[in-house]
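With one protein chain withheld, the remaining protein chains of the complex are depicted in position.
Right, chain A next:
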Amino acid sequence: MSEMAAETKDLGLNQDIANEGEPTVVVTRPSQGGDAQSDFKRTSRMTLYVRRFLRRPSAVFGMVIFIILVLFALLGDKISPWRYDEPDFTALAQAPSADHWLGTTIGGSDMYAMIVRGLGRSLLVGVISSVLIMIISALIGTTIAFFEGVVEKVGMWLLDMLLVIPSFLLVAMIVRSSSGTSGWLWLTIGITAFGWIGYARVIRTLTMSLRELDYIRAAKFMGVSSFRIIVRHLVPNLGSVLIINTVLGVVSAVNQETALSFLGLGIKAPDTSLGTLLMNGQSSVLTAPWILLFPSAVLILLTFSVQLIGDGLRDAIDPYSRSAGKAE
C-alpha cells in the first residue's frame, strides 16, 4: 500500500502526464493561478480576499470605523457613570457637560448611555435580521430555481404575491402589539419575515445560470439528492453574492429599524434605539440640538462604514476586479 503511494507520488507530484524515468521540474499554468507541484506556494482564497480587501484604503477605513462602533456599543457603558434607564431628574435637556458628556434628553436620560444602548440595539436588529434574511432567501431562491418547472412557476407566483403585501405596515402592527422589552426581537422577526422576498428573487435569477453548469448536472447524474445539491453546490457557489448582500443588508435593516422607531412604531421606551433617539430629538431640535445631532452622527457613521466594507468586499471577491494591482 505504502509502496504504491510512494510510486504514484513521484508520478503525480511532478507532472500531468506520467513520464517514468525523466525527473522533470514541475511547471504551472499561468491562467489558473497555480498547479500541482512540489514547491507550490498556495495562496488560500481567504488570504487572497483579505489581501485584496486590504489593498483598498476606503474599505480598511470603513472596517476600522465599524469595529470602533461595535466596540463602543459593547463596552461603551463601562466607562459612563449613567445607565440608559436611570434618568437624572436634576438635569433635564442639558447641553453636553463634564457630568453628562453628550448632554441629556428632555426626560433627563444621559445621551451617551442612550446612544451606546441605541447603537447596540440597532446593530443587533440589523445584523441578526440581515443574516436571517440571507439564509432564508438563499435556500428558497435556489430551491425554486433548482427544481424548475412547476415548482419554479408556483414559487415565483408566491414570491410575487408576497411582494405585494404592505410589509412596513405589517411590521409596524406586529411590533406595536409586543411588550416594551421584547420589542427589538419582534422588530427583527418582522424585518426578516418581509425582507427576504426580494433577495430570494435575485438569488433565483443567479441560480438560473448556475443550475446549467456542468458540475450541477454532474451531481445530478451521480444520483446526488436534490437537497444536497442545493446545500453543497448551489449555495456555496453563490457565497460571494450572499456575503456582500448580508453586509449591505445590515445597512438596510438598520435603516428600516430606524425608520420604524422614528415613527414610533419600533422599539419603545424604556428600551431605545437610534431611531427612537432620533424621534425624541426631532421635537427639540432648536432648543436641544445635541439630542438629534449625536445619534444621527452615529447612524451616518454606521451606514457609511458598512457601505465602504461592502464595496471593498465586492471588489475583493469579484475575480474580475482591478484589485490585483498593476503590472510593472
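Assume contacts are C-beta pairs under 8 Å (C-beta built on N, C-alpha and C of every residue); 3 or more make two chains touch, one makes a residue touch a chain; residues count from 1.
FYI, contacts and distances are computed from a predicted model.
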| item | value |
| --- | --- |
| Omitted chain (choose from "cysteine desulfurase", "ABC transporter ATP-binding protein", "3-oxoacid CoA-transferase" or "CBO0543 family protein") - UniProt protein name | "ABC transporter ATP-binding protein" |
| Selected residue (touches chain absent from view) among A:79, A:222 or A:286 | A:222 |
| Hidden partner chain, residues of chain A it touches | 4-5, 8-9, 11-19, 22, 24-36, 40, 42-43, 45, 48, 51-52, 213-215, 217-219, 221-224, 232-233, 236-237, 239, 322, 324-328 |
